[in-house]
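Apart from one protein chain that is not included, each protein chain of the complex appears where it belongs.
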Amino acid sequence: MRRLNPAAILMLVPTHLLLLVVIALPSIYVFWLSLNESTYGSDLTFVGLDNYVTVLTSSYFWRAALNTLIVVNAVVYIELLIAIGMAALFLGGVRYPKIMFAIVLMPYAISEVVGVLVWKIMLNSGSGVLARTIESLGFGMFNWSVSPPLALSVVTLISIWHHLPFTFLLIYAGMLAIPKSLYEAARIDGATPWQEFWRITLPLTIPAILISLIFRFVFAFRLFSEVWLLTAGGPARLTEVLAVYLYQSGFKYGEFGTASATGWLMVIGSLGVASIYLWAMHRRMLKGND
Amino acid sequence: MTDAASIVLPNMAARRVAGTVRAIVRTLLFVLIIVWSAFPILYVVLSSFKQQKEIFKYPPDIIFTPTFEHYMALATKWTGFFPTMANSLIVAVGATLLACAASILSGFVYSRYANRFLAGSVLYLIAIRLLPPIVVTLPLFPVVDALKLSDTHIVLIVLYATFWVSLCTMIMKTFIDKIPRTLDEAAVVDGATTMQTLFRVIMPLALQGVAACAIFVFVFSWNEYLFALIFTTQHAKTAPLIISEVMDAVSGTNWGVLFAGVTVQLLPVTLLVMLAQRFLIAGLTAGSVKG
Amino acid sequence: MVAINIDRFVKRYGALEVVHDISFDIEEGEFLVLVGPSGCGKSTILRMVAGLEEISGGELRMQGVRVNELSPKERQVAMVFQDYALYPHMSVEQNIGFSLELARVPKAEREAQVKRVADILQIGHLLERRPRELSGGQRQRVAIGRAMVRKPQLFLFDEPLSNLDAKLRAEMRGQIKRLHQTLKTTSMYVTHDQLEAMTLADRIICLFDGHIAQMGTPHDLFDRPANVFVAEFIGSPTMNIVPITASKAEGRTVLTLAGGGEVSLPDGTALPSLTNDGNVLAGIRPEHLSDTPTPGATARIEGVIDMLEPLGSDILVTMQVGGATLTARCTDKGQFQAGQNLTLHFDPARLHLFDSKTQMRLG
Partner (left out) sequence: MLRKILATAVLLAAAGSVSAQEPRTLTIISHNVHKTAATGGDLADAQNIAGEWAERNNVTLNWVTLDIGPLHDRLLREMSLGETSVDLAAVLNTRVVPSVATLLEPLGPHMEANPIEDFEGISEGLREATVINGNVVAVPYRHATNALHYNETLLEERGVAVPTTLDELLAAARAATFTRDDGTRVYGLVTTLDTHVTALQFLSAFGAVYIDADLNVHANSPEMIAGLTELANLYKEGVLPPNVTALGLDELIATMREGRGVFAINPFSRYTALNDPAASLYPGQIDVMPFPTNDPGVASANTEFWSWAIPANSTQKDLAYDLIRELSGKDATVRAALNGNGPVRPAAYEDPRIIEKLPYAAAESIGLRDASVAVPAFADAVEATTVFIEEMQAAVLGLKTPEEAAASLQTRAEELVARSK
């Protein structure tokens, strides 16, 4: 490990300058906003922690938080398992890699809004291709939109569909970077493919897995389009997630204090759910990696 | 070899059967993956060639006479679409280059240097991304306007790049971590400056990471809607805004045109992915060190 | 002429000091080998000379000029790495020519230089290949070629042969030796293998725990090891070292082994002045012990054969004597059997005595 020298510090400048100007400074201002009451074109009125009290005493906030927690954890972990399995499958060799690759990444390439709409069309009770297929298979009418558990399951499904390529790509690229010689050594030592996967592939993919986990938590926590376009939080606000709550309570009414407070509470919440992985990453960084 | 260790010949026939079973299972899994990934997309692409009336037919027609009317409509009625695609391209390419360049530099530093400050700033890199972007736009909008950057490509390029630079830095770090440090030293002894080391030796070997980052940033910038909506009006307007106008809340969505637009939108990204795939599976680090 | 001065080198990592106040010079054209077990600081010193590690204390001078602050390029050093560190994305030609390219040497000249080096190393036919298409020995040659092409002031080798199998290692050792004889470039070579050190070096510096244990020609280190550490490190099989008590009885010197065995020394054997009331460590190399009396081998020691390790024409005989174990290298004529009594003969001049406390050579 070399000591940080001026050249290295200079190389950090572009990244940190971008983050500082575009996100860090505005975030600080947003914190100030959260301590004030304001709307479009109005001056700020300092109200202390009132906005936080408003949000934290709102039953809608807590329902949204619970929904978010359930959906986020389901999405992130299921997606991770599928992605690892898929990456391992691809690692064993792919025919027509270019085309396969394009196909696998397509759900990610399509815009989120359109992706959700297409699923909604296909799942429309009584008319969608998938809903009618499910019905014709004898499962009864697939009326997910009025059942919060079913609706949130559909949200989870679509979110996984859309973001799986992200997680897959990170993990697959991580697996590809493992030197072949390690596998050769393991094979000579008599390892079965299964052992190879558990003893070499998986441990050496941990850094990539950590990153994908952390960033998927970051992205999933602000899940919006899936819920907004499918149920708009309904019926009766039962399927709202935090980002929808933020939009409903903050932006729809132009209450920036509430919106900012909710935003900062979401920061704390997502730090909470991803804390183990953040801690692990910090540890690796302190130890200077491998 | 006297006692215990004697070679038992495996049952070759059983092994062949197991191999065949494995091949079949693998093929089935690939088919499953294709169906899962491509089915909704195929639905969009096929629908874009159907008459409006046929789009929602159940059971859907697999074989039909294709029509190009929606593509024609896209070109003639939604005249903004193709020009805005050019904007999308400028913005996406610009954001990709900026994000990749910044993250290669910082990812290299995070990989090759370590101290308490750097380890702490990794947490900062991630934590800073936790605030929902829509909230961040509150203070950004007046600032961008005051800087006269509203409705320019540069504002979207900078915004998109910033929103990915954290993740890309971490990606680049993990990939550069896998490159033996002696290669840096060899380059230094060969007389390379830090920049030459990075761009001539490290970057070519971290192309997998660069490819992954490029895909992420490009795809995001290509489809991004919220910031484009807030920060552009005319000159820098991107294609997703036109697509959203097709999904109209007054006269209803024009599905045929929407699907045609989405299909067109998908093409450049698909090409990029196919291009990047080559770098992703290159596995260049083989043979660098050791016998 | 002195080419390099290493003056009071110190290396610290935080509070941990791993190289302690080390000084030595390298003569122009000399082949200097730093040898020592892993963790002794030899690689660190090499990397400090190369400019890859910061010099925490002391001064490095080349041709009399302080170069602490200069980059490796400015110091005009070239280095061969233990793991070769070939650029995997470049062909052999590009690997070798990389430094010239960075120095903006014109293409034609660059190609000529690469060709010249490749011919010397007999890798001319491999120029188009990538490192992953090369064997271990070929990679090693490319790594050397990459260092050679720059015509450096100083060649640095960081355990370059440790990843090769025994046969290749011997072959490459010879090649490096020949190369040095041709090019006469000042070289500094780090290894943990004493055999490499002995065969290659004009001069050896043996390091232990961040200190110089001994510095000198291979003969100096072999014949007059300055301390127990060097005595045991240099030479294979390892020198026998046993604690003894030396006493004078009737004008004769008697060496008594800790477990009770006795060494008979002929009359008039001159021993250095002994310390610690005669409690010292005695050392004798296995090849200096013989089962047959030869002229000059006037000292004797008796014991019981414990183990036999045939080496072909020679055999290693391990003998138990008074609680100590001695190994001798004898000519194998099938005369030994485990459990047999055996008398070994040696020349008292070959006996090395060390202070049991300071471990330093006596006399």
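Worth a mention:
Note that the chains are named A, B and C in the order they appear, and that numbering of residues resets to 1 at the start of each chain.
The rule is short, and it goes like this: contacts are C-beta pairs under 8 Å (C-beta built on N, C-alpha and C of every residue); 3 or more make two chains touch, one makes a residue touch a chain.
All figures in this text were calculated on a predicted structure; none of them were measured in a lab.
Considering the whole complex, the hidden chain is in touch with A, B. When the full complex is taken into account, the listed residue touching the unshown chain is A:Gly254, out of A:Pro149, A:Pro203 or A:Gly254.
Check A:Asn5, A:Thr39 or A:Thr192 against the missing chain and you find that the one touching it is A:Thr39. For the options A:Asn5, A:Thr45 or A:Ser127, the residue in contact with the chain missing from this view is A:Ser127. Not every partner is drawn; the one left out touches chain A at residues 14, 39-42, 124-127, 132, 135-136, 141, 143-146, 151, 230-232, 234-237, 248, 251-254.
What chain B contributes to its contact with the hidden chain is residues 51-53, 56, 58, 76-77, 90, 94, 97-98, 101-102, 141-142, 145, 148-149, 151-154, 157-158, 229-230, 233-236, 241, 244-245, 247-253, 255.
Going forward, only the chains that are shown with their structure count from here on.
Where contacts are defined as at the top, ignoring chain B yields the following touching groups: A | C. Among the other chains, C has the CA centre that is most remote from the centre of chain A.
Chain B has its Cα centroid nearest to the centroid of all protein Cα atoms in the structure.
Chains A-B form the pair with the most C-beta pairs in contact. Centroids of chain B and chain C (each the mean of its C-alpha atoms) stand 54 Å apart.
The set of chain A residues that touch two or more partner chains comprises 3. Across the assembly, chain B contributes residues 285-286, 290 that each touch 2 or more other chains. For chain A in complex with chain B, the residues that touch the partner chain are 1-4, 7-8, 11-12, 14-16, 18-19, 21-27, 29-30, 33, 86, 89, 92, 94, 97-115, 117-119, 121-122, 127, 129, 132, 161, 165-166, 169-170, 172-174, 176-177, 179-181, 207-208, 211, 214-215, 218, 221-222, 243, 246-247, 250-251, 256, 259-260, 263-264, 266-267, 270-271, 274, 278, 281-282, 285-286, 288-290.
Those residues of chain B lying in contact with chain C across their complex are 180, 182-183, 185-192, 196, 200-201, 204-205, 284-291. Against chain A, the residues of chain B that register as touching in their complex are 26, 29-30, 33-34, 36-38, 40-41, 43-44, 56, 58-60, 101-103, 105-106, 108-123, 125-136, 138-140, 143, 158-159, 161-163, 165-167, 169-171, 174-175, 177-178, 194, 198, 208-209, 211-212, 215-216, 219, 222-223, 225, 240, 243-244, 247, 258, 262, 265-266, 269-270, 273-274, 277-278, 280-281, 283, 285-286, 290.
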